[in-house]
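Scroll down for the structure; my scribbles are underneath it.
With one protein chain held back, the other chains of the complex are shown just where they sit.
Order of writing sets the labels: A and B. Residues in every chain begin at 1.
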Amino acid sequence: MGNCQACCNRPKNTNIRISLPAICFVWQISMIILFGVFVRYDEESDSHWVEYMHKNNITSHVENDFYYRYPSFQDVHVMIFVGFGFLMTFLKRYSFSGVGFNFLIAAFGIQWALLMQGWFHSLDPTDGTIKIGIENIINADFCVAGCLIAFGACLGKVSPVQLMVMTLFGVTLFAVEEYIILNIIHAKDAGGSMTIHTFGGYFGLVISWVLYRPNLHQIYKHETFIIYNHLVFTGTLFLWMFWPSFNSAIANHGDGQHRAVINTYLALASSVVTAIAISSLSHRRGKLDMVHVQNATLAGGVAMGTAAEFMIMPYGSLIVGFCCGILSTFGYLVLTPFLEKHMKIQDTCGIHNLHAMPGLLGGVIGAITAATASKSVYGHEGLVNTFNFVDEFANRSVGTQGAHQAAGLCVALIFALGGGALVGGILKLPLWGDPEDCNCFDDEVYWELPEDEESIPAIIEYNNQMDSKRFDM
Amino acid sequence: MGNCQACCNRPKNTNIRISLPAICFVWQISMIILFGVFVRYDEESDSHWVEYMHKNNITSHVENDFYYRYPSFQDVHVMIFVGFGFLMTFLKRYSFSGVGFNFLIAAFGIQWALLMQGWFHSLDPTDGTIKIGIENIINADFCVAGCLIAFGACLGKVSPVQLMVMTLFGVTLFAVEEYIILNIIHAKDAGGSMTIHTFGGYFGLVISWVLYRPNLHQIYKHETFIIYNHLVFTGTLFLWMFWPSFNSAIANHGDGQHRAVINTYLALASSVVTAIAISSLSHRRGKLDMVHVQNATLAGGVAMGTAAEFMIMPYGSLIVGFCCGILSTFGYLVLTPFLEKHMKIQDTCGIHNLHAMPGLLGGVIGAITAATASKSVYGHEGLVNTFNFVDEFANRSVGTQGAHQAAGLCVALIFALGGGALVGGILKLPLWGDPEDCNCFDDEVYWELPEDEESIPAIIEYNNQMDSKRFDM
Partner (left out) sequence: MGNCQACCNRPKNTNIRISLPAICFVWQISMIILFGVFVRYDEESDSHWVEYMHKNNITSHVENDFYYRYPSFQDVHVMIFVGFGFLMTFLKRYSFSGVGFNFLIAAFGIQWALLMQGWFHSLDPTDGTIKIGIENIINADFCVAGCLIAFGACLGKVSPVQLMVMTLFGVTLFAVEEYIILNIIHAKDAGGSMTIHTFGGYFGLVISWVLYRPNLHQIYKHETFIIYNHLVFTGTLFLWMFWPSFNSAIANHGDGQHRAVINTYLALASSVVTAIAISSLSHRRGKLDMVHVQNATLAGGVAMGTAAEFMIMPYGSLIVGFCCGILSTFGYLVLTPFLEKHMKIQDTCGIHNLHAMPGLLGGVIGAITAATASKSVYGHEGLVNTFNFVDEFANRSVGTQGAHQAAGLCVALIFALGGGALVGGILKLPLWGDPEDCNCFDDEVYWELPEDEESIPAIIEYNNQMDSKRFDM
């Protein structure tokens, strides 16, 4: 444990033995009840699909959307659990919490997201149930990504109970803002620069601002450590490698998916080169900083999210990555300390530089590229297909689309700022078992750790010992 | 090396310089001969496929089963090698053996499995050869999973030669019980709750019981260590993320695969939430235990195996995971120590709680859900399609199917218990270079380790040193 005598007059109670199981059980049972009442398989997952195929003369199973979407789903899934999870293990004494809490809030969040997003996108009016399929579980992973980004800002300063509460609200806010942006405003945002990164980033930053701890920097000198570890690089690499899948997972079948992969691939490649360049340039002997290499290299993927399926051209994608690698690294060098010193935002993971700012940029790029889209570049049918200019949007011009893209970005920001203030206020209540300043960034608060790493017996003898430890009152 | 003076009167010979290479070479050469005589490419992998396409007016390559199955194959492959492999690295001084022996027995096992399972499922009566394709290599990975589960019970107490022998028998037993359960009894078991987890789990536990070492707990106090390490979490996450692929890999094309993914995804999500709840609840200060988070969170995937492609409904999957997370964590807390103290079963990895018990539960769930299946839920064609009520099984009722599912579970148990006793007896023979009690859980028995981690020269100078070390008699 940290040295609390220097800072704690009224030590906080971090015993979550009742609150964490209670919240877990109440919410899991609620999920079961709500799924029991509302959630069913969609057409392609239901066993009646066989009859449907026969009636509609579908001879090949490959027309089932499963085969279009499933490979991308697995890639997105890896990003959420391994990518984000391991990216949060950079704090030497908080890595179990980083990856473990990521796991918990994602596992809970995807269930709540299926309900929330399903309500908006998959409600069957004939029977009032939500019909779920592969596209729903991909979207649930996207939704949870927004919450995990916010977690990155608060990492080390909150309890798992607070994180569950944050996820409950975060998922709800996400589902609403996503519906407004994609369905009502009819903006396009395949890779979520607006819905996921801008929203998640600023949502987390505002929460962090509300939960500001004025004494935290004093504690860090002794208690908190960054570890330049390879596990963080595992997180970086799995995010980087699979980002093309992330940005193409719900793009239009065919050329849309194809293009989203290529655009993202190129943006990521160039953001690596410029992030490393700036990192070297900013050190007096040209030495590289692992924090930059592990984070800023990903910024191109974030900024490419909105425009991923647009005809931005390969060189356009390279330019996006070029700029983002520079901006993101500059953020880690200058903006994060500035935010902490002058705006009281303690951004543990530097999500501002990887998600919030590049997400904002991605939304702006989307607006500009949409507004300047033309039939000569897209083809007439291609323009209609890419922007879904159908039904009530059939007569929309590209200029109008650009304006709506910008409006979508504003909606994401409003939800993030307002939602962050609300949720931050709720999390500030002294109910959730959050740690003292001196116990921040320390796994020992919420995890059983070996007393001494060199003397823990194996699981068999361990169990004997644990029997006595665990059940002592 | 451990301190053997306290425990060894007649130290065992752990020099496997002859036995391990001999067994490897004999078996690998045997594989080559047997493949040479018996194994050929199946229709879709043979170059005659092009002619076959032309004759049968197949215009699209996508009808080749490769495109339906291959993405799942890679996911299953990752689970076998990285998932299981890293899950076994939790013993601090036995992690090379954990992941390294996993690698060896899987690489050998998949070859033997292709032969054994191929004999039952892919024998071409016209020429007596076994025709293999993608589905065969997926099934080979499944078969090997059963052996790796058994390895988990014996981890640290056996030599690699014993593991090769265990794999030879384990794969053979698996192939037979799988054929009986899936083909003769005609039970369904897409994700292998019965054929893989129940069989593999109890097979390993019985072997561990036969190989019981009465003095082992005394040694542990000094010699054996659990490491709360992130590599184990890598294993956990890769298993958790890809389990939807595992349970859907050989499900019926189309809705069956789709449904298996969704059911598994949901069961896994809820088992995380309840495993963490029980872990916290069982500690006096609510602290979480990494062993639970790294293992019990997976139980939902195991129990969902049999019923994955059934119309269990999304809430049904959540209930399965809810219960399994609780039961599995309870197992780690109470059952594993009980089995060790009172039944002389030293279950190193706690496979009873992750595979054996949830597998049994999965088989029971499969029996109940099959017996209560109805045309109103499945549709007539859907019912026929899901349970393969065709050919000689065309008139089977769902009640009969349910009884046959239960019979299948019994077959898995019989093979596990009987096979485990037989193989355990063979492994008890003093032929295989197994370690002394004081040398259990120690990589140094079978691996060259750095004398001191801080003074091993690089590979070039290292090779000079190794020359002298390796060839000294």
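Here, a residue touches a chain if its C-beta (ideal position, glycine included) is under 8 Å from a C-beta of that chain, and two chains touch if they have at least 3 such contacts.
A quick note: this is a predicted structure, and the numbers were derived from the prediction, not measured.
*Asks:* Who touches the missing chain here, A:Val99, A:Met116, A:Leu268 or A:Leu354?
*Replies:* A:Leu268
*Asks:* Determine which one of B:Gln111, B:Thr329 or B:Asn385 touches the chain that has been left out.
*Replies:* Answering carefully, the residue with contact to the hidden chain is B:Gln111.
*Asks:* Would you write out the residues of chain B that touch the absent chain, in ascending order?
*Replies:* 14-21, 24-25, 27-29, 31-33, 35-36, 39-41, 44-51, 53-54, 60-62, 64, 66-67, 70-71, 73-74, 77-78, 81-82, 85-86, 89, 95-96, 99-100, 103-104, 107-108, 110-111, 132-134, 137, 160, 231, 234, 433, 446-450, 453-464, 466-467, 470-473
*Asks:* Could you please point out the chain A residues that touch the chain left off the display?
*Replies:* Touch set of chain A with respect to the missing chain: 60, 62-63, 67-68, 71, 75, 90-92, 156, 216-217, 220-221, 224-228, 230, 233-234, 237-238, 240-242, 244-245, 253-259, 261-262, 265-266, 268-270, 272-274, 276-278, 280-291, 293, 297, 311, 313-315, 318-319, 322, 332-333, 336-337, 340, 346-350, 377-383, 385-386, 441.
Please note the rule applied: only the chains that are shown with their structure count from here on.
*Asks:* Nearest 5 degrees, what's the C-alpha rotation angle taking chain A to chain B?
*Replies:* A turn of 120 degrees brings the C-alpha atoms of chain A onto chain B.
*Asks:* Rounded to the nearest whole Å, what is the centre-to-centre distance of chain A and chain B, using the mean of the C-alpha atoms as each centre?
*Replies:* 32
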